[in-house]
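All protein chains of the complex are present and in place, except for one that has been dropped.
For chain A:
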(Lines give C-alpha, C1' and ligand atoms only; values in the text may rest on other atoms or scores of the structure.)
Protein backbone atom coordinates (compact mmCIF):
# COMPACT_ATOMS: atom_id res chain seq x y z
CA UNK A 1 0.00 0.00 0.00
CA UNK A 2 1.34 3.39 -0.99
CA UNK A 3 -0.65 5.43 1.52
CA UNK A 4 0.99 7.00 4.59
CA UNK A 5 -0.75 6.25 7.83
CA UNK A 6 -2.32 2.88 7.13
CA UNK A 7 0.84 1.03 8.27
CA UNK A 8 1.12 2.35 11.81
CA UNK A 9 -1.14 1.48 14.73
CA UNK A 10 -2.72 4.92 14.69
CA UNK A 11 -3.32 4.39 11.00
CA UNK A 12 -5.12 1.16 11.77
CA UNK A 13 -7.37 2.91 14.23
CA UNK A 14 -8.04 5.72 11.77
CA UNK A 15 -8.92 3.26 9.07
CA UNK A 16 -11.45 1.55 11.29
CA UNK A 17 -13.05 4.66 12.74
CA UNK A 18 -12.89 7.25 9.96
CA UNK A 19 -16.47 8.24 10.54
CA UNK A 20 -15.83 8.74 14.25
CA UNK A 21 -12.97 11.09 13.44
CA UNK A 22 -15.17 13.06 11.09
CA UNK A 23 -17.69 13.28 13.91
CA UNK A 24 -15.11 14.65 16.35
CA UNK A 25 -13.91 17.23 13.80
CA UNK A 26 -17.45 18.56 13.26
CA UNK A 27 -18.07 18.70 16.99
CA UNK A 28 -14.93 20.81 17.45
CA UNK A 29 -15.94 23.05 14.55
CA UNK A 30 -19.43 23.72 15.90
CA UNK A 31 -18.05 24.32 19.40
CA UNK A 32 -15.73 27.01 18.06
CA UNK A 33 -18.68 28.59 16.22
CA UNK A 34 -20.90 28.64 19.33
CA UNK A 35 -19.51 27.78 22.74
CA UNK A 36 -22.93 26.63 23.95
CA UNK A 37 -22.94 23.77 21.46
CA UNK A 38 -21.32 21.40 23.96
CA UNK A 39 -23.32 22.65 26.96
CA UNK A 40 -24.73 19.58 28.72
CA UNK A 41 -28.36 20.62 28.25
CA UNK A 42 -27.83 21.09 24.53
CA UNK A 43 -26.03 17.76 24.08
CA UNK A 44 -28.74 16.04 26.11
CA UNK A 45 -31.43 17.77 24.04
CA UNK A 46 -29.90 16.71 20.73
CA UNK A 47 -29.41 13.10 21.79
CA UNK A 48 -32.95 13.00 23.11
CA UNK A 49 -34.51 14.28 19.92
CA UNK A 50 -32.21 12.02 17.87
CA UNK A 51 -33.47 9.04 19.84
CA UNK A 52 -36.58 8.70 17.67
CA UNK A 53 -34.56 8.65 14.45
CA UNK A 54 -31.97 6.47 16.19
CA UNK A 55 -34.38 3.77 17.31
CA UNK A 56 -35.72 3.51 13.75
CA UNK A 57 -32.20 3.39 12.34
CA UNK A 58 -31.34 0.38 14.55
CA UNK A 59 -33.98 -1.74 12.84
CA UNK A 60 -33.17 -0.46 9.37
CA UNK A 61 -29.51 -1.38 9.99
CA UNK A 62 -30.55 -5.04 10.13
CA UNK A 63 -32.60 -4.71 6.95
CA UNK A 64 -29.78 -2.95 5.08
CA UNK A 65 -27.13 -5.45 6.21
CA UNK A 66 -29.37 -8.26 4.99
CA UNK A 67 -29.16 -6.65 1.54
CA UNK A 68 -32.58 -4.98 1.43
CA UNK A 69 -34.08 -1.52 1.88
CA UNK A 70 -36.88 -0.25 4.06
CA UNK A 71 -38.43 2.98 2.81
CA UNK A 72 -41.70 2.42 4.65
CA UNK A 73 -40.43 3.27 8.15
CA UNK A 74 -41.46 6.95 7.96
CA UNK A 75 -45.11 6.37 7.21
CA UNK A 76 -45.13 3.30 9.46
CA UNK A 77 -43.99 5.56 12.30
CA UNK A 78 -46.85 7.98 11.55
CA UNK A 79 -49.17 4.99 11.64
CA UNK A 80 -48.03 3.71 15.03
CA UNK A 81 -48.04 7.21 16.53
CA UNK A 82 -51.59 7.92 15.37
CA UNK A 83 -52.85 4.47 16.40
CA UNK A 84 -51.42 4.57 19.92
CA UNK A 85 -52.72 8.11 20.49
CA UNK A 86 -56.18 7.17 19.28
CA UNK A 87 -56.36 3.95 21.31
CA UNK A 88 -55.00 5.71 24.40
CA UNK A 89 -58.29 7.49 24.94
CA UNK A 90 -60.41 4.55 23.81
CA UNK A 91 -58.96 1.57 25.71
CA UNK A 92 -56.37 3.13 28.00
CA UNK A 93 -52.58 3.26 27.62
CA UNK A 94 -51.92 -0.18 29.15
CA UNK A 95 -53.82 -1.87 26.32
CA UNK A 96 -53.14 0.72 23.62
CA UNK A 97 -49.38 0.12 23.64
CA UNK A 98 -49.45 -3.66 23.03
CA UNK A 99 -52.27 -3.22 20.50
CA UNK A 100 -50.22 -0.67 18.57
CA UNK A 101 -47.13 -2.91 18.66
CA UNK A 102 -49.20 -5.83 17.36
CA UNK A 103 -50.61 -3.78 14.48
CA UNK A 104 -47.22 -2.38 13.50
CA UNK A 105 -45.63 -5.84 13.67
CA UNK A 106 -48.35 -7.08 11.31
CA UNK A 107 -47.26 -4.46 8.77
CA UNK A 108 -43.64 -5.54 9.25
CA UNK A 109 -44.57 -9.20 8.85
CA UNK A 110 -46.46 -8.40 5.66
CA UNK A 111 -43.45 -6.61 4.16
CA UNK A 112 -41.15 -9.39 5.40
CA UNK A 113 -43.38 -11.96 3.72
CA UNK A 114 -43.37 -10.10 0.39
CA UNK A 115 -39.60 -9.51 0.39
CA UNK A 116 -38.48 -12.68 2.15
CA UNK A 117 -40.77 -15.46 1.02
CA UNK A 118 -42.03 -14.06 -2.29
CA UNK A 119 -38.59 -12.56 -3.05
CA UNK A 120 -40.03 -9.34 -4.41
CA UNK A 121 -37.71 -6.37 -4.82
CA UNK A 122 -37.53 -4.59 -1.47
CA UNK A 123 -37.28 -1.13 -3.06
CA UNK A 124 -40.58 -1.60 -4.90
CA UNK A 125 -42.32 -3.27 -1.97
CA UNK A 126 -41.37 -0.71 0.67
CA UNK A 127 -41.77 2.29 -1.64
CA UNK A 128 -45.29 1.05 -2.31
CA UNK A 129 -45.87 0.47 1.39
CA UNK A 130 -44.69 4.03 2.05
CA UNK A 131 -47.82 5.40 0.38
CA UNK A 132 -50.08 2.46 1.21
CA UNK A 133 -49.44 2.84 4.96
CA UNK A 134 -49.90 6.60 4.65
CA UNK A 135 -53.29 5.92 3.10
CA UNK A 136 -54.08 3.44 5.85
CA UNK A 137 -53.23 6.04 8.51
CA UNK A 138 -55.43 8.68 6.85
CA UNK A 139 -58.29 6.20 6.54
CA UNK A 140 -57.90 5.27 10.20
CA UNK A 141 -57.87 8.86 11.45
CA UNK A 142 -60.08 10.49 8.81
CA UNK A 143 -57.31 13.03 8.36
CA UNK A 144 -57.79 14.47 11.81
CA UNK A 145 -54.96 15.32 14.19
CA UNK A 146 -54.92 12.93 17.13
CA UNK A 147 -54.61 14.38 20.59
CA UNK A 148 -54.84 12.85 24.02
CA UNK A 149 -57.70 14.56 25.82
CA UNK A 150 -56.26 14.60 29.34
CA UNK A 151 -52.64 15.57 28.78
CA UNK A 152 -51.77 16.21 32.43
CA UNK A 153 -53.36 13.16 33.96
CA UNK A 154 -51.76 10.32 32.01
CA UNK A 155 -48.69 8.24 32.83
CA UNK A 156 -48.25 7.72 29.08
CA UNK A 157 -45.97 10.79 29.00
CA UNK A 158 -43.26 8.78 30.78
CA UNK A 159 -41.71 7.38 27.56
CA UNK A 160 -41.08 10.74 25.98
CA UNK A 161 -40.91 13.34 28.69
CA UNK A 162 -39.56 12.01 31.97
CA UNK A 163 -36.06 11.17 33.13
CA UNK A 164 -34.55 8.34 35.13
CA UNK A 165 -31.18 8.70 36.88
CA UNK A 166 -30.94 12.15 35.33
CA UNK A 167 -31.12 10.77 31.80
CA UNK A 168 -34.19 11.36 29.60
CA UNK A 169 -36.17 8.16 29.06
CA UNK A 170 -35.99 8.31 25.22
CA UNK A 171 -32.18 8.14 25.50
CA UNK A 172 -32.44 5.19 27.90
CA UNK A 173 -34.76 3.32 25.54
CA UNK A 174 -32.48 4.08 22.60
CA UNK A 175 -29.40 2.98 24.57
CA UNK A 176 -30.98 -0.20 25.85
CA UNK A 177 -32.35 -1.20 22.45
CA UNK A 178 -29.00 -0.37 20.82
CA UNK A 179 -27.14 -2.55 23.36
CA UNK A 180 -29.49 -5.50 22.89
CA UNK A 181 -29.63 -5.27 19.08
CA UNK A 182 -25.87 -4.63 18.94
CA UNK A 183 -25.31 -7.86 20.83
CA UNK A 184 -27.79 -9.73 18.63
CA UNK A 185 -26.05 -8.52 15.49
CA UNK A 186 -22.47 -9.06 16.65
CA UNK A 187 -22.64 -12.06 18.95
CA UNK A 188 -25.48 -14.38 17.97
CA UNK A 189 -25.85 -16.95 15.18
CA UNK A 190 -28.79 -14.93 13.87
CA UNK A 191 -26.55 -11.87 13.55
CA UNK A 192 -23.96 -13.85 11.55
CA UNK A 193 -26.76 -15.11 9.30
CA UNK A 194 -27.88 -11.53 8.58
CA UNK A 195 -24.35 -10.67 7.41
CA UNK A 196 -24.15 -13.90 5.40
CA UNK A 197 -27.46 -13.34 3.62
CA UNK A 198 -26.56 -9.77 2.76
CA UNK A 199 -22.96 -10.53 1.81
CA UNK A 200 -23.62 -13.45 -0.47
CA UNK A 201 -27.16 -14.77 -0.56
CA UNK A 202 -26.42 -17.78 -2.73
CA UNK A 203 -23.51 -18.90 -0.58
CA UNK A 204 -25.69 -18.43 2.49
CA UNK A 205 -28.37 -20.67 1.03
CA UNK A 206 -25.82 -23.38 0.25
CA UNK A 207 -24.55 -23.11 3.82
CA UNK A 208 -28.00 -24.11 4.99
CA UNK A 209 -29.21 -20.67 6.02
CA UNK A 210 -32.90 -20.09 5.42
CA UNK A 211 -32.69 -16.75 3.67
CA UNK A 212 -36.40 -16.03 3.63
CA UNK A 213 -36.70 -16.52 7.35
CA UNK A 214 -33.72 -14.23 8.07
CA UNK A 215 -35.08 -11.45 5.84
CA UNK A 216 -38.54 -11.86 7.35
CA UNK A 217 -37.11 -11.52 10.87
CA UNK A 218 -35.15 -8.39 9.88
CA UNK A 219 -38.36 -6.67 8.77
CA UNK A 220 -40.09 -7.74 11.98
CA UNK A 221 -37.22 -6.21 13.96
CA UNK A 222 -37.49 -3.05 11.90
CA UNK A 223 -41.23 -2.83 12.55
CA UNK A 224 -40.59 -3.37 16.27
CA UNK A 225 -38.14 -0.46 16.29
CA UNK A 226 -40.59 1.72 14.36
CA UNK A 227 -43.32 0.93 16.90
CA UNK A 228 -40.93 1.90 19.71
CA UNK A 229 -40.10 5.15 17.91
CA UNK A 230 -43.82 5.83 17.45
CA UNK A 231 -44.34 5.25 21.16
CA UNK A 232 -41.63 7.79 22.08
CA UNK A 233 -42.96 10.28 19.53
CA UNK A 234 -46.54 9.95 20.72
CA UNK A 235 -45.51 10.22 24.35
CA UNK A 236 -43.29 13.20 23.69
CA UNK A 237 -45.94 15.44 22.16
CA UNK A 238 -49.14 13.65 23.33
CA UNK A 239 -50.68 14.55 20.01
CA UNK A 240 -49.77 14.27 16.37
CA UNK A 241 -50.43 15.08 12.75
CA UNK A 242 -50.89 12.24 10.29
CA UNK A 243 -47.64 13.18 8.58
CA UNK A 244 -45.37 13.13 11.63
CA UNK A 245 -42.94 10.57 10.18
CA UNK A 246 -43.01 11.86 6.61
CA UNK A 247 -39.54 11.99 5.09
CA UNK A 248 -37.91 10.20 8.02
CA UNK A 249 -37.25 7.12 5.89
CA UNK A 250 -34.57 9.00 3.97
CA UNK A 251 -33.02 10.51 7.11
CA UNK A 252 -32.89 7.05 8.66
CA UNK A 253 -31.32 5.58 5.56
CA UNK A 254 -28.84 8.47 5.41
CA UNK A 255 -27.83 7.82 9.04
CA UNK A 256 -27.36 4.10 8.42
CA UNK A 257 -25.31 4.62 5.26
CA UNK A 258 -23.36 7.49 6.86
CA UNK A 259 -22.47 5.07 9.61
CA UNK A 260 -20.81 2.93 6.96
CA UNK A 261 -23.33 0.21 6.19
CA UNK A 262 -23.26 -0.80 2.54
CA UNK A 263 -26.42 -0.36 0.49
CA UNK A 264 -25.50 -3.62 -1.17
CA UNK A 265 -25.69 -5.45 2.14
CA UNK A 266 -23.23 -7.50 4.16
CA UNK A 267 -21.59 -4.72 6.14
CA UNK A 268 -22.38 -2.23 8.90
CA UNK A 269 -22.64 -2.24 12.67
CA UNK A 270 -25.04 -0.90 15.27
CA UNK A 271 -22.29 1.27 16.78
CA UNK A 272 -21.57 2.98 13.48
CA UNK A 273 -25.25 3.55 12.85
CA UNK A 274 -25.44 5.34 16.20
CA UNK A 275 -22.53 7.55 15.13
CA UNK A 276 -24.36 8.26 11.87
CA UNK A 277 -27.54 9.20 13.75
CA UNK A 278 -25.64 11.50 16.10
CA UNK A 279 -23.79 13.20 13.24
CA UNK A 280 -27.10 14.04 11.57
CA UNK A 281 -28.63 15.22 14.85
CA UNK A 282 -25.67 17.41 15.78
CA UNK A 283 -25.39 18.89 12.27
CA UNK A 284 -29.04 19.94 12.39
CA UNK A 285 -28.64 21.44 15.85
CA UNK A 286 -25.23 22.97 15.17
CA UNK A 287 -26.45 24.79 12.07
CA UNK A 288 -29.39 26.18 14.02
CA UNK A 289 -27.06 27.42 16.74
CA UNK A 290 -24.77 29.02 14.19
CA UNK A 291 -27.91 30.68 12.87
CA UNK A 292 -27.50 30.12 9.14
CA UNK A 293 -30.47 30.85 6.92
CA UNK A 294 -32.42 27.69 6.29
CA UNK A 295 -31.66 27.54 2.57
CA UNK A 296 -27.97 27.66 3.37
CA UNK A 297 -28.54 24.90 5.93
CA UNK A 298 -29.83 22.51 3.27
CA UNK A 299 -26.65 22.97 1.26
CA UNK A 300 -24.27 22.88 4.22
CA UNK A 301 -25.89 19.68 5.52
CA UNK A 302 -25.15 18.04 2.22
CA UNK A 303 -21.55 19.30 2.21
CA UNK A 304 -20.92 17.95 5.71
CA UNK A 305 -22.37 14.55 4.86
CA UNK A 306 -20.22 14.30 1.75
CA UNK A 307 -17.13 15.32 3.76
CA UNK A 308 -17.92 12.69 6.38
CA UNK A 309 -18.33 9.93 3.81
CA UNK A 310 -15.13 11.02 2.05
CA UNK A 311 -13.13 11.06 5.30
CA UNK A 312 -14.45 7.61 6.12
CA UNK A 313 -13.46 6.16 2.76
CA UNK A 314 -10.13 8.00 2.71
CA UNK A 315 -9.24 6.57 6.12
CA UNK A 316 -10.14 3.06 4.99
CA UNK A 317 -7.95 3.14 1.91
CA UNK A 318 -5.23 5.26 3.52
CA UNK A 319 -5.26 8.02 0.90
CA UNK A 320 -7.52 10.88 -0.05
CA UNK A 321 -7.92 10.06 -3.74
CA UNK A 322 -8.99 6.78 -5.21
CA UNK A 323 -5.98 4.71 -6.37
CA UNK A 324 -7.67 3.98 -9.70
CA UNK A 325 -8.70 7.55 -10.40
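Operating definition for what follows: a residue touches a chain if its C-beta (ideal position, glycine included) is under 8 Å from a C-beta of that chain, and two chains touch if they have at least 3 such contacts; residues count from 1.
The working rule: contacts and distances are computed from a predicted model.
The complex has one chain missing from view, so what does its UniProt entry call it, picking from "Substrate-binding domain-containing protein", "TonB-dependent receptor", "Sulfurtransferase TusC" or "histidine kinase"?
"Substrate-binding domain-containing protein"
Quick one: which of A:161, A:200 or A:301 touches the chain that's been left out?
A:161
Taking the full complex into account, find the residue in A:49, A:154, A:205 or A:267 that is in contact with the omitted chain.
A:49
Could you tell which one of A:29, A:98 or A:143 touches the chain left off the display?
A:143
Could you list which residues of chain A touch the chain missing from the display?
34, 36, 39, 41-42, 45, 49, 52, 138-139, 142-145, 147, 151, 161, 233, 236-237, 239-244, 284-285, 288-289, 291, 294-295
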